[in-house]
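Below: the structure, in structure tokens.
Heads up, one of the protein chains got dropped from this complex, but the rest are sitting where they should.
Here is chain A:
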Amino acid sequence: MQFVQLVISGLAQGCIYGLIALGFVLIYKATETVNFAQGELLMIGGFAGLFAATTLGFPYWAVILVAMGVTATIGFLNERIILRPILGQSAVAIVMVTIGFGYMARGLVTMIPVIGTDTHTLPVPFRGEVFRFAGLVISAEHIVIIAVTILLCGALAALFRYTKIGIAMQAMSQNQLAAYYMGIPVKRLSSLIWAISAAVAAIAGILLAPLTFIHANMGFIGIKAFPAAVIGGFTSLPGAIVGGLIIGVVESLAGFYLMEGFKDAAPFMVVLAMLVLKPNGLFGERLAKKV
């Protein structure tokens, strides 16, 4: 019973990692860059949601929409203003720009007087509720996280499968140049991908808020989502979620059954093992450069 309990809370936490990893993968697939500021977008989403919920008094669903809107705009502008000029530069340059953006985002949020440096609680309708089911105690927060993740994945899958834009995005992620020749507006789509990925991060931020509170450093959780993306293969959307779940469950079990200290290191040990054994991840395509 204990074990199942741990697995469930691990799965909920893993969904968060999965959602952040999903953001990495979306961007990586489309533009072959990694956004190190994904965690900071999550944090911005959290603060935007906080503003909507406490100052404006919006209901929960509207809070999610506001957070998504704000971060999507930021993600869109981010791609448009600071990433597009350096398209085609080395991977290190692009990584450094996103790191710089993350630093700025964190710094600017802490600069907001009073609000930026404090720890906040996001008011949610289901706070503190628990469900008892066959000897298990499951908190409502966990159920909401898992449910929203499933819904979001369904929505994204449908987007990529059935809409024109989604199919264009698939084409673009396979071969940018060829997609461009076929008349797909590659530049606009890559801005759009950044917006979507930022919106996903905002949802993760709102979902995470009841578990860890909202504060300027909550974006550091993004570092733990890297292992999730690598395990999934960095190029596979379902892989990101599966990787996130694996990391979440491993972390939760390691925190209970192993010595103190293993909880934080466990995800990284798993990812190292993965990189040594199967560098392309569980669902990743084989990467090889044509000479």
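Note that in this section contacts are C-beta pairs under 8 Å (C-beta built on N, C-alpha and C of every residue); 3 or more make two chains touch, one makes a residue touch a chain; residues count from 1.
Keep in mind that, in the parts below, contacts and distances are computed from a predicted model.
Missing chain, UniProt protein name: "Amino acid/amide ABC transporter membrane protein 2 (HAAT family)", from among "Amino acid/amide ABC transporter membrane protein 2 (HAAT family)", "Nitrogenase component 1", "Osmoprotectant transport system permease protein" or "Hydantoinase subunit beta". In the complete complex, the hidden chain is touched by one of A:V7, A:L65, A:M96 or A:L253, namely A:M96.
Among the residues A:L56, A:M182 or A:A265, only A:A265 touches the chain that is left out of the figure.
In the full complex, chain A touches the omitted chain through residues 31-32, 34, 82, 85-89, 91-93, 95-97, 99-111, 113, 116-117, 175-177, 216, 223, 226-227, 230, 234-235, 259-261, 264-265, 268-269, 271-272, 275-276, 279, 285, 287-291.
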